[in-house]
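Sharing a structure below in structure tokens format, with a few things to ask.
Note that one protein chain of the assembly has been removed; the remaining protein chains are unaltered in position.
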């Protein structure tokens, strides 16, 4: 029984008890699924992107999740406005640089948010993380062209440069603050077959960051919990449709004992 | 066998027969689910928010549903343009003040729509309804901080001031036009665990308002029908994911006999 598995169980119990408000500025594609993922886990999601309300909304939130999956100029301004306010308030910011590396707009927006706000945790696939470190790195739309281990070095450097925790997700997830390293082995092969799985993992990390002050722990326990829900869903699913629905059921059903028994977080 | 249960059964039969076009200007989070809820119930949903088409679209609609869940300046203009046109045409308008009380933008937008258009029915949770009456009342994001009975007095006053029907949803729903009072006891505890349940209830009320000229009856029978679908879905669900899907199946399956047997609308 690992210390981090117990921490994961404690975090989800805090989420279910306190129902932290998670303010999401996220893309159109995944808004509904992300909100349902947060609700099923026990958090209280709100999706708000209007420039003239994001400062007010984020001031009540336990965490701010910024996801650049679908961009426009006014949304970028809202992301920066909300991010600066959260930075002032000390509210954890979790950034999902969706498609960074696929277009210059996405790469530059992700880099600007990372530079101008006090981002606590960045979660992306290997190509996205690489693109934040090296502008020549490319993504294929929102899919990764690289394996997790190819991006580990860039994640270490970025974590130190930004003073943030970097999480690269893939078959085995890699989490680092530039010094400490954790790996999460939970998950299921059907996860990449559902749109918004990565975005939902980021939102779950937001909920965990609202109750766990250590961003490395918040990212790893959040990803382990989400991966565990994927495993349980995979046991019941006939394909990606029934899988995405079973994930929501599993997020709601998984209890502390399931977590302590199934959570696979490894140090180093 | 109550008169209102029979009215509920008659209303859903009219919807399935006439397939009224329901024009929704609603938030990004729930657009897909709301459209599927309306289709499953038998209505013909359309989602249209462009300023230069809403007047034309609403002129063909049996009801206009305005939901302020995700706002921007141009959407607010479209809501007012569509609402004024519907008011001129005598088309029923149903307003969902999502998150009113959470930010000033939302509270003011809801109040402006209620003041400048001829809103027939407003459906919200207790905090949202309170915020329309008393600006100091607060919501937690889109979740209520108050119980239904705390907002009943405000609903009565607002109904008289606005000449509208107010519906507060919660474990037992409260519907009033300022004089008459109905309560709906149908529903299921998993309903608040799915995003867009409240928004979908509002859209269903829109479909009922398109076939029932009495807004108090339309709101109560719509909520009873939707709550009944929740009850049936709850019998089959393992969690919020399978529940949200089973609700769509139930909306499609529930027949007049199920309604007459299960509808729980109480006078006073």
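Think of it as A and B in the order they're written, each chain with its own count starting at 1.
We adopt the following convention: contacts are C-beta pairs under 8 Å (C-beta built on N, C-alpha and C of every residue); 3 or more make two chains touch, one makes a residue touch a chain.
This structure is a prediction, so every number in the text was calculated from the model and none was measured.
Of A:194, A:207 or A:220, it is A:194 that touches the chain left out of the display. Among B:4, B:182 or B:250, the one in contact with the hidden chain is B:250.
Summary of contacts with the chain left out: across B:7, B:49, B:85 or B:146, the touching residue is B:49.
If you put the hidden chain back, the residue from B:40, B:63, B:122 or B:155 that touches it is B:40.
In the full complex, chain B touches the hidden chain at residues 19, 21, 23, 28, 31-32, 35-36, 39-40, 44-50, 52-53, 56-57, 60-61, 74, 244-253. In the full complex, chain A makes contact with the omitted chain through residues 27-30, 32-33, 69-73, 99, 102-106, 140-143, 193-196, 237-242, 244-245.
As a working rule, only the chains that are shown with their structure count from here on.
As a whole-number value, the distance joining the C-alpha centres of chain A and chain B reads 33 Å.
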